[in-house]
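In this view, the complex is presented without one of its protein chains, the others remaining in place.
Chain IDs A and B follow the sequence of writing; residue 1 opens each chain.
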Amino acid sequence: MAIDRTLYREVPATGALWGAGLLLAAFLVAGLASFLYVEHHGHVVTGMTNQVVWGMPHVFAIFLIVAASGALNVASMASVFDKVAYKPLSRLSGILAISLLAGGLLVLVLDLGRPDRLLVQLTHFNFSSIFTWNILLYSGFIAVVAVYLWVQMDRTVHPKWTKPAGVLAFVWRLALTTGTGSIFGWLVARPGYDAAIMAPLFIAMSFALGLAVYVLVLQALCALSGRALGPERVSGMIRLLGLFVAAVLYFTAVQHLTNLYAMEHKGFERFILMDGGVYTTLFWGVQVLLGGLVPLAMIYAGKASRPVMPTLVSALVILGGLAQIYVIVIGGQVYPMELFPGYSVSSDFFDGAIAAYTPSLPEILLGLGGVAFALVATGVGAKVLRVLPSNLSDSNPVTKG
Amino acid sequence: MSCGAKKDVSRRDFLRSGAALATMQLAPGVTLMAFGGSEAQAAADAGKRWGLLIDASKCAPDCNACITACQDENGWKGSGNAETDVQWIRKVTLKDKSSGRETSLPVMCQHCESPPCVDVCPTGASFKRKDGIVLVDKHICIGCRYCMMACPFKARSFVHEHVTNQKTHAPRGIGTVESCTLCVHRVDEGRIPACVEACEATGHGAMVFGDLLDPESEISRRLAEYPSVALRPDLDLNPGVRYREI
């Protein structure tokens, strides 16, 4: 074992890998069926309304896009911050980042009212829209990470190029997540948004969610293809994850404390933090407790070496992240906009009322279809490209360059 | 409406032939909008900014004439599901939290000078005409609904279902976003919006339509005469729709 070198090899086509692929294919088919169903009948068959205009597909899409940027953490640790322990894990990080982003964009596009007009979007740009900038940031991200992967994988490219490519990708993904957070941060109309802190909050979320997804995907790929994965490598990443989870909690705390200080936002804060029903439960119970404090306690109680702990921590962080995005996206919309301060308002169009939203099955299946797409793409990437080292045991010495 | 097509054409031709002259010579001075007519007009004119003044004290709580008129004019009757049906114009009832006094008023697209919906639209489908009317170009609307997220007035609706029997002058369809057009098709013919006309017809006279840039227009004179407010003044969007006696 001790004499093994890091050799990147395509993952073998084990029965378990095929099984996982089939399972994911079922989700892909379900997602496609959901898309066709909604496209045929219109959005009336979803839970989305004229009050809650963005629903479950957007929760999944934003999760995937944010996680995509974070999935590149491992590569950045290796190339930008020169942590050699992360070098063998770097290529998979790039593949996963591209796949997650593609999955997220797929969900976003298929939920459009007119998905057939994707070409219109690609030929009409309104540069005062952060959406337009995000389209450029997202496509650019895929291109930059592709170059970054090529620089790492092509033996004819001198290794000195890895760092510049890695730095470019690192800066790019910070811009990307800033853009994603600004979709909400720049919405002046709604009390739940309109906050500059959305951008750094989304960056912190991307670090945490992306790393958590990476850990689970790495574990799954190694288990399914029968490759060794040293627990020390994983627990190193989990300790880093602890830092990111703490950062998310910090930005969340600042976000809500700032809002609490402003009288005009008290109503919204009261809704999210105290009497928002499912949103309050999701915020405190799932986002803060299960997705934040519990993982932190598990990591810093020194239990990082227990076998299932990294899997559990990562799963909890992902669950908390989904809850957080749900509270931001849906919670921010169900709370009514204040058109007439000082008055209690009512109308036939739900003015002044908390809007109702129940995610429908097609929406959830479309979102899960996007997740399945990202995972299938990562799996196919690992199957046809040499991105995953054949031996990731702790005794395997780390290669240079 | 279609049986009068021939007549409409000739009338339009007439207006068109005199349009340049009319807008230049008659614009200052002729302000008949509130009484059922407006300046001869055959195209969007950058020298104008169309607006509405809504007097909440004259708006009867039980009256929906403006909404019905808008539905008839633009053909947006819903299918009975209030949550997904579109709503170009709605009546909002306000109750003062301290005094309990109730007011009723219509809210529609406020036709902002700096519309957030136009800023956020990724394709540029949301646009502002040079005379200040904010519209959706449904040919390039992809149905992303970001404008609905950005509008502070909840003025925009998404078409959740297939629609039939649209009006020729008000095309609208599934998967796109829509809102009050200030009856742009009527304005271009020198007429006033259907809601204003209907409000006049009920005798309430709570709505005045006209050119905000023309100091002699009815709307400008009234705005100069008594205090009025814009909704969400904190956002400084300078809406074309103003309210008084809220």
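A few notes on this one:
By definition in this document, contacts are C-beta pairs under 8 Å (C-beta built on N, C-alpha and C of every residue); 3 or more make two chains touch, one makes a residue touch a chain.
Heads up, the rule we're going with is that contacts and distances are computed from a predicted model.
Per its UniProt entry, the chain excluded from the display bears the name "Hdr-like menaquinol oxidoreductase cytochrome c subunit", taken from "(4Fe-4S)-binding protein", "Hdr-like menaquinol oxidoreductase cytochrome c subunit", "Ligase-associated DNA damage response exonuclease" or "Sugar ABC transporter permease". Of the listed positions B:77, B:97 or B:139, the one in contact with the omitted chain in the full complex is B:139.
Taking the complete complex into account, B:167 is the one of B:167, B:204 or B:221 that touches the chain left out.
Of the candidate positions B:134, B:184, B:199 or B:241, contact with the unshown chain belongs to B:184. Residues 1-3, 5, 9, 12-13, 16, 42-44, 127, 129, 131, 135, 137-139, 161-169, 171-176, 184-185, 187-189 are the ones on chain B that touch the missing chain.
FYI, only the chains that are shown with their structure count from here on.
Chain A and chain B have centres, each the mean of its CA atoms, that are 41 Å apart. By the touch criterion given at the top, residues 79, 81-87, 90-98, 103, 107, 116, 118-125, 140-146, 148-154, 157-162, 174-177, 231-232, 235, 246 of chain B touch chain A in their complex. Residue ranges on chain A touching chain B, taken from their complex, read 41-44, 48-51, 53-54, 112-115, 117-118, 120-121, 124-126, 128-132, 135, 183, 186-190, 333, 337, 339-340, 342-351, 355-356.
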